[in-house]
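Since the structure comes first, as C-alpha cells, the remarks are kept for the end.
Note that one protein chain of the assembly has been removed; the remaining protein chains are unaltered in position.
Moving on, here comes chain A:
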C-alpha cells in the first residue's frame, strides 16, 4: 500500500471543465412538478382561483410581489415553465444494450447527415419521376413558383431544429441541395418537404398613397402637405387657380424670407413642374432656423403638389430629390473633443 499525500487544492475537482450542465429527464420532471405546485401557491396568495391561473397572471403576480427596477427584462425575477427556461437537450443516444438508436450515430452529426440523406433521397425520387415522364413521352410540368416571397431557414434556425451545432460549410451545402431540388422541373412533388425549410418574408414595401384633391367653399381645389428639415416643422396648403402668392405664418414671403436663397428654395417645386404662377400657397412653420424652415416648406409644398400632378411627374420629382426627407441633423459633441469632429489643439510636448 502506498499512501499518496495530496493537498486539498489537488483534491478539489475543476468544476468548470466538465462542460455545460446536462439536465436529466428526472430533473426536468421534478422541476415541472415544483412549478405546478408553486403556481397553485401563488394563486392562493393572490386570492385567485388556482385552476384558472394563466401565465400572464403569474407574470403580473411576480411583478407585484417582487418589484424590480432593473433595466434588463431578463434579469428581473421570473417564473416560467421549465421547458422555456432549461434549453432543449439531447437525451442519451443509446439503449440498455449499448446499441445507438440512430443509424448515423457514429458520424458525430447524426441529425444533419440524416437530413442530407433524406433530401438526397427526394432528389433521386424527382429524377426517377422525371425519367418516367420522359419514358411515357409526357412533357415535364413547369409551374413558376413564387421565389420572391420566401426565404430559406437561417443557420441558427436550422441549428435549433436539429439540436446540433453546424458549420457554415455544412449549412451552405444543405441550402445548395435544397435549391437544386427546387430548380428541377418536377420539383412540385416535394413541395411539402421544401416548405418545411422556407419562411415567408412579409412584404415590406408600402406604396405611398397620394391623397386626392379637396375642394373648399369657393370651389377651388387644394391639398395639404407636411415637411421637416433639421428641427423645423412645416405644413403647406396649395390652392389651384392662383397667382403665385405665398403666405408664411400670416406674413408675406418677401417679408418673412428676406434672403433670395430661401425664396428660391420655396419656388423650386413649382419651377420644376412649370407651374410658377398657377398656385397660391399658405403655410405655417415653427422651429429650426432660416434655412431649415425654407427647406421644410419646400418639402411640404412638393408633397402637396403630388395630388395635382400625373404619376410620371411624381416619379420625376422623386428622382429630383424633392420628395425625400433630408436626414442631416446636428451631430452631437463627443467628450475629449471640442466639437463633433474638431479635436483639441495637439501639442507635441
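Things to note:
Basically, a contact is a pair of C-beta atoms (placed from the backbone, for glycine too) under 8 Å apart; a residue touches a chain by one contact, two chains touch by 3 or more; residues count from 1.
Following the convention adopted for this analysis, contacts and distances are computed from a predicted model.
Choosing from "AP complex subunit sigma", "Serine/threonine-protein phosphatase 2A 55 kDa regulatory subunit B", "MTMR7 protein" or "Small ribosomal subunit protein uS2m", the protein name stored in UniProt for the chain missing from the display reads "Small ribosomal subunit protein uS2m".
When the whole complex is considered, the residue among A:97, A:137, A:168 or A:311 that touches the unshown chain is A:97.
Residue A:107 is the one among A:36, A:55, A:83 or A:107 that touches the chain not shown. Considering the complete assembly, chain A touches the hidden chain via residues 92-94, 97-100, 103-109, 113, 117, 120-121, 124.
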